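I'd like to ask some things about the structure below.
Only a part of the assembly is drawn; its chains keep their places, and the rest are absent.
Which chain is which? They are A, B and C, in the order written, and residues in each are numbered from 1.
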């Protein structure tokens, strides 16, 4: 089976060994459609073949976990009959090819992962990383991605309530676009991605199938970029938020009326995945008739239909007697629906096209028998050199340093991005973008759900284990300062080429660090995503895991702490351990040059104590703000800017002001309060300037630097 | 007081509007855009969102929906008709309000609080407000830039600064009779101090008060 | 029959997209650009044999939906 000398399996990105494994499973040479299905399902993106063995390390259990990793989204019990569903996903490679559509379809995909579970999606977050904005190409990518997220999220009608924006050289040829979605549902509405029982009918709902992304997301995200990437582009997927909105409402009605046994979204690997996975999970098979799939283009071949990554499609599994009701719901919401198959009692997935069998394979083998690699792992030798040579800033000019930090697009306000996102829809965003964690109220209850996501490629480059652990602690504290107790984590592991032993080492270390922190916090990992091959011209990105922590506030503090609630006369307190003079991976170090040194490790005992204190103070203090990027000076400046009030800080020294050691937060309180054991008073609010270390700067100057950081950089 | 809250495919603020109207004691009900009858309703709201995905022009396809016939009849009968954001766009496209809405001057979606000033209190939306009253309300739109070559629109609420290039800084526009009003910022999003502002209440109150049956 | 509809924004109506593109072009060093207007073309595949009749029907579509008389003028052209 060769065309231009290269065997077809190789053109589809398969190795010879993998091909031989298919032959072994089938006991014969695969038909073209079968080969297509195995190739997409066994791609890195869909099969996690390099990472799967290591992901088992994550703690995934807790009494409140309803659905852990393995389904479309993780689901946790938040009490009184309510569940929360959460998932994070990357769209890095598609966003590089076409930033608007890449980001837009990323949003569409993560929404489907959540409403597949029976949940109404209530909020989105985006974590996006680009090369420096002094390069026009990076401005184009950043602008395109933000409009793509806005264009899709706003129109589909789910608020985008937070996220992260970061800039670093290592993302210039490979931006990172991660998106996360939270959904809420009643217990009895939970639906799983299962085919249910033999005789069930498979109904394909939503957009027509075209040649979008053939060999797209899955193959694209499983190979590196090089010069030829621009010429070998698959046909780009185009998102249609209007179709998705109708699909959400139609599916929620199907669940409410109990019309489906199971449902699966069509994402990467399209129909191949949506038919085989639910059948495999149920231990069953399926007959699929491709002639009944509603198509957008003529002349599509069976492999094309099976691999198509057309957006806004769902496959519902329905008892025969309920099919008419399902079609009626679809008709009312003005979406297309086709009956395309029937669940079989045996384990075969049998696909026909033009009356001919084009595939006849064990359904479970597409995911169950996927290759599992134990790739070589090696600690990079350059890391000791970095550790040996830490950055030592000595004394710095406080105001000048503070302004330079605030002007950095990675530290300055992200309002340029989030003011393009509708973050207020649904009237539940109690603490929105621009604060630490996002806090959403759960309508009809006294509960609040808080979410924070954190990533930091510099920390994780220097020490992937310590770095990843600190991300979990930081996200957990961000959630706690809104008054919510951390209950679960999701993660998106963005790394380089796993065929390099150093990258595999980073992967394993990151997983270890995250696992340690989650165990210390007692929170399970309920889902995630792995994005490998983030490299350009052989240069890997910094290992950039992104951690999302979900917290539950019950009851929610009303009003909760917010950055804009500080008033003149209030006292400023700092809670948490004294900082060391370690600047490895910090923003101050970034002003000076590349990362070096070894970051401070998290301290689980201190971390837990500080989180408990935050949970208590959230019901008392008008402002709680965690100390992270840029250290204490930036944290206090952000409070001054948001509240429009000056402050006097009785703190001196570079480490105390700009150090980023973990487990610290600022509380702004009325004088005469009941002081916490872990805290000390460091100043007071008042006036219209920030006074610190014998220097003074107007709040308006701080605000200017902070608010103009990104707009200025975008003007080029 | 029964209020029809119309849902087009792609509408997304309908539940928020229902929540806010309930807060004020009205009795809102979701009505699908294919309905052809609104008898029994005292007023109608076209909520925000992206009806028909904003295909072609924002509001263009929705303006031809079956529901717009009874909406037109209500408007002609002097009943309160309110369009918020996308609803404003639909009212313009259907000719119930003059002008049209085009993309924001800076070509970016805007989601933030803006300050607006009530300049005319003789409409169903502004009946409970004072002229000169300043309100802080979220703006949330891409096509919020109102143009009216005919210059027949009555501007009833004005932006204090100029966020999007709208003609006469118009944030809300009424027909001559004052019973049909379109507003670009979202009063229903400013109905709870926990979320940042209650300034939208005075507008929705005016609307709810105007629902009283007209004397024959 | 292939029908092309040109929809042109009336000259007196502002064109924020056009101005933004004009600015971006000059930022890129294309100083010779004196003005930009962004317009739409809608390509339709319409069944029918009589070009005049098809044209009339499409003009009707324009009046009802495709063009907004407040903002736009339209022109219908049979292209194949």
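Keep in mind that, in the parts below, contacts are C-beta pairs under 8 Å (C-beta built on N, C-alpha and C of every residue); 3 or more make two chains touch, one makes a residue touch a chain.
Predicted model only: the values in this text are computed from it and were never measured.
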Note that one copy per chain kind is shown in place, then state the copy numbers for the whole complex. A x1, B x1, C x2
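Note that only the chains that are shown with their structure count from here on.
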Taking chains as nodes and touches as edges, what kind of graph is this: line, ring, star, complete or other? line
When the C-alpha atoms of chain B and chain C are each averaged to a single point, how far apart are the two points in Å? 29
Gap in Å, rounded to a whole number, between the CA centres of chain C and chain A: 40
Separation of the C-alpha centres, chain A versus chain B, in whole Å, is 36
Touching at least two other chains at once: which residues of chain C meet that condition? none
Multi-chain contacts in chain B: which residues touch at least two other chains? none
Given the complex, residues on chain C that touch chain B span 10, 12-14, 16-17, 20, 64-66, 68, 70-71
Chain A - residues contacting chain B, complex: 147, 150-151, 154-157, 240-243, 245-246, 333-334, 415, 418-427, 429-430, 441, 558-559
Seen from chain B, its contact residues with chain A in the complex are 9-13, 15-16, 19-20, 49-50, 52-55, 108-112, 138, 140, 142, 186, 188-189, 191-192, 194-195
